[in-house]
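Structure, as structure tokens:
Here the complex is missing a single protein chain, while all its other protein chains stay put.
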Amino acid sequence: MFKKIIAGIIIVAISVAGLGLVTKLLEPKYMSGILEGAMIKEYYDDPTEHDVVFIGDCELYENISPVYLWENYGINSYIRGSAQQLIWQSYYLAEETIKREHPDMIVFNVLSMKYNEPQNEAYNRMTLDGMKWSKSKVDSIKASMTDEENMVEYAFPLLRYHSRWNDLNEDDFKYLFHRDKVSFNGYYMRVDAKAAEDVPEGKPLVDYQFGDNAYYYLQKLKDLCKENDVELVLVKAPSLYPYWYDEWDKQMVDFADDNNLTYINFLDLQDEIGLDWAEDTYDGGLHLNLSGAEKLSKYFGNILSEDFKVPDRRGEKDLENYWKTVENRYDAEIARQQGNLEKYGSVHSPDEK
Amino acid sequence: MNELLEILKDLHPEVDFETAKDLVDGGILDSFDIVSLISEINEEFDVTIGAAELTPENFNSAKAIYALIQAKLDDED
Partner (left out) sequence: MLFTSYEFIGFLIIVFAIYYLIPKKAQWPFLLVASYTFYLLADPRYLIFIAITSLTTFYAAKLISDKKEAFDVWFKEHKKEYEKEERKALKAKEHSLEKKIFLACLLFNLGILAVTKYTNFTIANVNSLLSAFGRADGISFVNLIIPMGISFYTFQSMGYLIDVYNGKHKAQDNLFKFALFVSFFPQLVQGPISRYHELSETLFAEHKFDWKTVSFGLERILWGFFKKLVIADRILVAVKAIIGEPDTYNGFYAFAGAMFYALELYADFTGGIDITIGVAETMGIKVTENFIRPYFSKNIKEYWNRWHITMGTWFTDYIFYPISASQFMMKLSKKSRARLGNNLGKRVPVYLSSFIVWFTTGIWHGASWNFIVWGLGNFVVIMISQELEPFYRWFHSKVHVAGTFGWRLFQVIRTVLIMSSLRMFDCYRDVPLTFKMFGSIFTKSGLSQLNLESFMEMGLTNYDYAVVFVGMVVLVVVSLIQRSGSVRGKIATLAAPVRFIIWYGLFMATIIFGAYGIGYSASQFIYNQF
């Protein structure tokens, strides 16, 4: 009898371990090419106690540099960003962040108000897979799933990624048990430049009204921050595209007024920030490059310090040590990208995918 | 009995029907054979065998088939 129990335990252990290993092997690693998929997960490794947490899509994680904010204002911040992050995903990330570390301020980029329904499975995965399991994650999955998706496949990612078996590469083995850092406190860096020319005017829409579902989560986000005594700041990044309509802007201005929130549309402040669309973007106006991001960070950092009195925490020993490591990686990445740019004309080396 | 064996031999010359005991279950007689058989029996013995009686048990051996015919004949009297 005793022997049987032991044998049973061993069998179950081997089975579960085997499944776990295969899951780890077949999961996408996002260590080259599309780094955005790795960013949500990275957050959990770093020390918390951020004073400011930015939550939102690429208009935050490519446009603001926490390293710059630290070096110049002593602001301890993090960007919980992911590609095409939808507003309910931002809400649940905020919920999780507040539970985890209770920051003083959350900054939310309002572009995602334009999406009222679940959009794309691949982007969902990049935002959701990296989250640790919690009620927030479950709720976020429920709110995000497209018709073709199933909760079971989130709980057991092997069921989703099993078909990658014929797609396995070196990275899948190299990063079986660990990941490299791809961001700098959530910032995704690009040093190259591609000037914005002839950015098209937005095509007229039938209906400019943001959807009920989007408003529902914006309201929820506002209530959440209020209940937890977290300052919520709404921003619209200065990206030229996707087009930000005046009608949309008015709705955000009204919402901020009605709810006593700060809303900053950086599109209107391009001159004050000093953005030069010939050299401050790497993809023709969609996203800022390093030089653009640092300009925006300088301007925004000033607001955060002066108007919102976000404390300067330079001098705190642990933080200094931590940020030193980030700065080192930051500088190394700048050097690497610039080296590649000189050698190959692209920030990617030819062996990168 | 001999008439019956004659009929069976006609269907499958290669089988020894006097000893075989699994004509249906062994796959020697298939549904075509059984149907031919009952029409031959109808001709020869003037008994009608109904569809419900076309079971493996009734057709597994010459003996069983003969018993079925006998029962029918008795019933007629």
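Going by the order they are written in, the chains are A and B; count residues from 1 in each one.
To be clear about the criterion, a contact is a pair of C-beta atoms (placed from the backbone, for glycine too) under 8 Å apart; a residue touches a chain by one contact, two chains touch by 3 or more.
No experiment lies behind these values; they were computed from the predicted model shown.
J.: Can you tell me which of A:D104, A:E149 or A:E231 touches the chain that was removed from the display?
T.: Spelled out, the listed residue whose C-beta touches the missing chain is A:E149.
J.: Considering the complete complex, identify which of A:Y44, A:W165, A:Y208 or A:Y344 is in touch with the unshown chain.
T.: Counting the whole complex, the residue in contact with the absent chain is A:W165.
J.: What chain B residues would touch the chain not displayed?
T.: 27, 30-32, 34-36, 38-40, 42-43, 48-52, 54
J.: Determine and list the chain A residues touching the chain excluded from the picture.
T.: 7, 11, 14-15, 18-19, 22, 26, 33-34, 37, 58, 83-84, 121-123, 125, 148-150, 152-153, 158-166
Rule of thumb we're sticking to: only the chains that are shown with their structure count from here on.
J.: Distance between chain A and chain B based on Cα centroids, please, to the nearest Å.
T.: The separation of the two C-alpha centroids amounts to 82 Å.
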